[in-house]
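Only one protein chain is missing from this complex, and each of the others stays in its spot.
Per-chain numbering from 1; labels A, B and C assigned in written order.
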Amino acid sequence: MSEPGWSKAELLVAVLARMLDGLGHVAVGAASPIPGAAAFLAQARAARAMRVTVLGSESHNDFTDGGRELFDCAAQGRIDAFFLGGGQIDGQANLNLVGCGDYPDLTVRFPGSYGSAYLYFLIPRVILFREEHSARVLVPKVDFISAPGVSPPEVYRPGGPHALVTSKAVFAFERERGGFRLASVHPGIGVDEVTAQTGFAFERPAQVPTTPAPEAETLALIRGPVGAALAEVYPRFAATLRRHGEAS
Amino acid sequence: MSEPGWSKAELLVAVLARMLDGLGHVAVGAASPIPGAAAFLAQARAARAMRVTVLGSESHNDFTDGGRELFDCAAQGRIDAFFLGGGQIDGQANLNLVGCGDYPDLTVRFPGSYGSAYLYFLIPRVILFREEHSARVLVPKVDFISAPGVSPPEVYRPGGPHALVTSKAVFAFERERGGFRLASVHPGIGVDEVTAQTGFAFERPAQVPTTPAPEAETLALIRGPVGAALAEVYPRFAATLRRHGEAS
Amino acid sequence: MRPLAALIGEIGDGALLAVPPDYSGVAMAATRALIRRGVRGLRLLAVPQSGLQTDLLIGAGCVAAVESAAVSLGDLGPAPRFTAAVLARRIAMTDSTCPAIHAALQATEKGVPFFPLRGLIGSDVLRFRPDWRVIDNPFAGGDPIVLLPAIAPEVALFHAPFADRAGNVWIGRRRELVSMAHAADKTLVTVEEVVDGNLMDDQTLAAGVLPALYVAGVAQAPKGAWPLGLAGRYPPDRAHLARYAELAKSEAGFARYLAEHADAAQAAE
Partner (left out) sequence: MRPLAALIGEIGDGALLAVPPDYSGVAMAATRALIRRGVRGLRLLAVPQSGLQTDLLIGAGCVAAVESAAVSLGDLGPAPRFTAAVLARRIAMTDSTCPAIHAALQATEKGVPFFPLRGLIGSDVLRFRPDWRVIDNPFAGGDPIVLLPAIAPEVALFHAPFADRAGNVWIGRRRELVSMAHAADKTLVTVEEVVDGNLMDDQTLAAGVLPALYVAGVAQAPKGAWPLGLAGRYPPDRAHLARYAELAKSEAGFARYLAEHADAAQAAE
């Protein structure tokens, strides 16, 4: 198989950015270079001004009201999209950022829930992003629910999961049904491989599309202005993108 | 009767300042020159540092968290004393800053309750100050309770009224009993006059003391550093004090 | 940047409009423009009290309702048009107390339906607020505490020293403006001047900035708080305010003041 003209990271950036096009304000966590790049990409090609807030950044973060402002801002409905990950993610889009085992008797400890138990409820479009696509991460049922994927109708919840993007595939989350549907598999990945590596059940169309490869203009943006914007926040990742750009 | 060597305003400043001696943090409203002067006087002679916050002042107000900070600060227990007045004050130390009549059908309208409905509950030593001593102001029962003088035991109330100072007399408030006791009458004022001009019932000792006149050192402080500190906040009142100082 | 007339075009008849106190940057030029335009039925929320601005809007017939902890001209005495309108029951007055207004805005800022607040119990402020609730503190029992419903202004309007072209507004220590803007659907700001560069690039300035994220529009209005003052820029015009306090005591005097200072002919603003 010939080398594609793009890296896996660039593919993922392009996939995530498509989910952000047209939004007004996208926020990204401090340690999220691929989502960060996707936000800058969507911003670079946005028809109307798009705001990108990168937590922990000095130059891409205009908050001036302390650590609570992100959460207050989300509650005010001023953030349209955010990214969350998880040590475990299950088929109901429940997220586990705390650990494996019978809490509090854990066998594996993750850092903790951060703001997930809140932001997942309040931000309309939460995109789950986890590069590792394995039955270890994508489990039938998480051991600890840092944030639930769905809520009963009486629970105030303007937000929730929109999609799950991994290194192998894209799943859309169907809120009504409360489950994932395989939306596409990345170039070179088979549906069987995805099924085998996914610990939870999911719907799939009769024909599973292939995730579209990044277009030339998209790659040019990623390797140009997006990389430059990233450099302050994610210097190591930005350097990787630039190296790839120079090599190609 | 010979002219005393002090003005009524100076007497009142001295009376109020005695109630502040030894406290750590005194706050004063923007339109309260005599309480403001009393706070600066207490500060000028304090053995340990006393903080004075004048609302609406630029140089005597270190708040940096907006209009709510005074109230939050009081709730945190970081303000020891404050002054309140009232269009009407009754014998239970209820304050009316809203109006006279059968609310909302008022015949007289005052500006409004400001923060009284809150600060009266939370600041340990609230000193009621109203120069006008008349049956119109000091009534048997206020028409509208902006802030109640006493609360049932189940109500959270670390604060409340300490004393009432007018142009004629000083009343101590007895919280247990929920009523005023005449503490002293100002020089030249008779107890009968006070009784006649007070619309509410109050306790009195067999011998009512005369309010002590301000000492020479006190007057020197009022006419010197206190006047200077006042000048930024209450320029017209400070000028009055200074004129009296020059004349005496 | 937008022209002042376009900015206040965002304030429709009947809007729930949040305004700051007299010392905190009042958009008086914008207020006069609103009066000239003939806005009607405003529901004013004073954060947490108001003076000249509210009195002027009431006198000019622009106001249906006021919620405030107080309305007064400070040491210049009562707010005459407010007082007359309340006594005549021409406006719906909702009496509150300063921390309750701050807390109700903070509730909206945090996206919660209510905020708890100490104090209040036993006051007639509480008794005449059927929209407030007293519950028993669920963590203690036998501890009554007031819950205030969140207040969500449609528009917040104020005046500030300067902004940049991105819409970042420097408000300095006047952080009541921050909560107000966070709570409001739309925040409109007039400024003394517009500066080059981005205020967020200077960490010292940034500490006093309301970010553009919360700002729906900015218009330049030099001396835009006059005759009130703007901290650090100019003091209140006390002679003018005293004249207002005197004239506004009568309807005729107020009409004269209005003709002089907020007439449609004064379109320079």
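Heads up, the rule we're going with is that a residue touches a chain if its C-beta (ideal position, glycine included) is under 8 Å from a C-beta of that chain, and two chains touch if they have at least 3 such contacts.
Treat the numbers as computed from the prediction; the structure is a model and nothing was measured.
J.: Who does the absent chain touch among those shown?
T.: Those shown chains that the absent chain touches are A, B, C.
J.: Touching the hidden chain in the complete assembly: which of A:Ala9, A:Val26, A:Ala81 or A:Ile145 does that?
T.: In the complete complex, the chain left out is touched by residue A:Ile145.
J.: From the list C:Cys62, C:Leu76 or C:Leu117, which touches the chain that is not on show?
T.: Hidden-chain contact among the options goes to C:Leu117.
J.: In the full complex, which bits of chain A touch the chain not displayed? Write them out.
T.: Residues in contact with the chain left out: 30-31, 56, 58, 63-71, 75, 97-99, 103-122, 144-148, 151-152, 154-156.
J.: Write the list of chain B residues that the hidden chain touches.
T.: Against the missing chain, chain B presents residues 25, 51, 58-59, 62-65, 71-78, 122.
J.: Taking the full complex into account, what residues of chain C touch the chain not shown?
T.: 103, 110-118, 133, 135, 137-140, 143, 145, 147, 149, 171-173, 203-208, 231-232
FYI, only the chains that are shown with their structure count from here on.
J.: Taking each chain's centre as its mean C-alpha position, how far apart are chain A and chain B in Å?
T.: Spacing between the chain centres: roughly 60 Å.
J.: So the centre of each chain is just the mean of its C-alpha atoms; given that, what is the distance between chain B and chain C in Å?
T.: 29
J.: Taking each residue of chain A in turn, which ones touch at least two of the other chains?
T.: In chain A, nothing touches at least two other chains.
J.: Can you list every residue of chain C that touches 2 or more other chains, as numbers and ranges?
T.: Within chain C, residues 178 contact more than one other chain.
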